[in-house]
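Encoded as structure tokens, here's the structure I'll be asking about.
Only a single protein chain was left out; the remaining protein chains are all shown in position.
Presenting chain A:
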Amino acid sequence: MTIAAPRPTLARRLSSTLSTHPRVRLALLITAPVAWMAIVYIVALVLLLVTAFWSVDSFTGQITTEFTWDNIVEVVTGALYQTVTLRTVGVALLVTIVDVVIAVPVAFFMAKVASARWERILIVLVLLPLWASYLVKAYAWRSVLSQEGILQWLLTPFGLETPGYGLTAVVITLAYLWLPYVILPIHAGFSRVPDSMLEASGDLGAKSWATLRLVVLPLVWPSIIAGTIFSFSLSLGDYITVNIVGGANQMLGNLVYTNVGAANNLPLASAIALIPIVIIFGYLALVRRTGALNNL
């Protein structure tokens, strides 16, 4: 019994051409995503950068495409922008610290203590808030934090009261919103540390604290950094939460929003938007110096 050779159909000839021409294959594979990246990421960013060096004609409200440093100078030297930048960075740092402090033990419990079944359940629970709309969650916190809210009711017996609307509320709400993005990479990091590594450390005489400091933290450090990049950069760009629970406070996002909308000054908005980009680049450079990105 013999098996007939397959007939050279068109599809078959195409397949054989592709299998002998790796470059054609590669081109077919990446053309679309590269084009998408170029348009969505690069072009948008370059436009932002370019717009920051233009200005607005104060009579007509039209954009003048002449090169000027005015927006940059104003953003860097203006007291308002300096204050808001400091406030925004402060909020982003606090949010990041709160998230890491909560996420590390939670992620450790999920990856190393809980049974396989509970680990799955906890992952779903961590992801669950992401199914609800950002706005709904922010307004939920507005209700929780209000003077008549559940937090006030819970704290009254202890002689405390709700922080009300303000920067504290912004930090709490943002920390809540970004927590899943911080837990997940750290959880993945802990999962990659084999149990035998922890056992070996204990076996060699290290108590829990020494094991944590000398073995666990160095190994999950890149994952923690990955988590902080999420919480830090997402906080830097946020303007909705601060509107909802921030009281009268403004963050950089609010300034961008007002300048694009009410003030109709896109070039100035672009210049302001460059601030968080520069800060994030600074943060990445700092992180890179610690060597954390080498192990990603």
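Observations on the structure shown:
What we mean here is this: contacts are C-beta pairs under 8 Å (C-beta built on N, C-alpha and C of every residue); 3 or more make two chains touch, one makes a residue touch a chain; residues count from 1.
The definition used in the following text is that contacts and distances are computed from a predicted model.
Not shown: a single chain whose UniProt protein name, out of "Ligase-associated DNA damage response endonuclease PdeM", "ATP-binding cassette domain-containing protein", "Probable glycine dehydrogenase (decarboxylating) subunit 1" or "Sulfate adenylyltransferase subunit 2", is "ATP-binding cassette domain-containing protein". When the full complex is taken into account, the listed residue touching the unshown chain is A:218, out of A:78, A:218 or A:282. Screening A:93, A:123, A:155 or A:206 against the full complex identifies A:206 as the residue touching the chain left out. Those residues of chain A that touch the chain absent from the view are 194, 196-197, 199-207, 210, 214-215, 218-219, 295.
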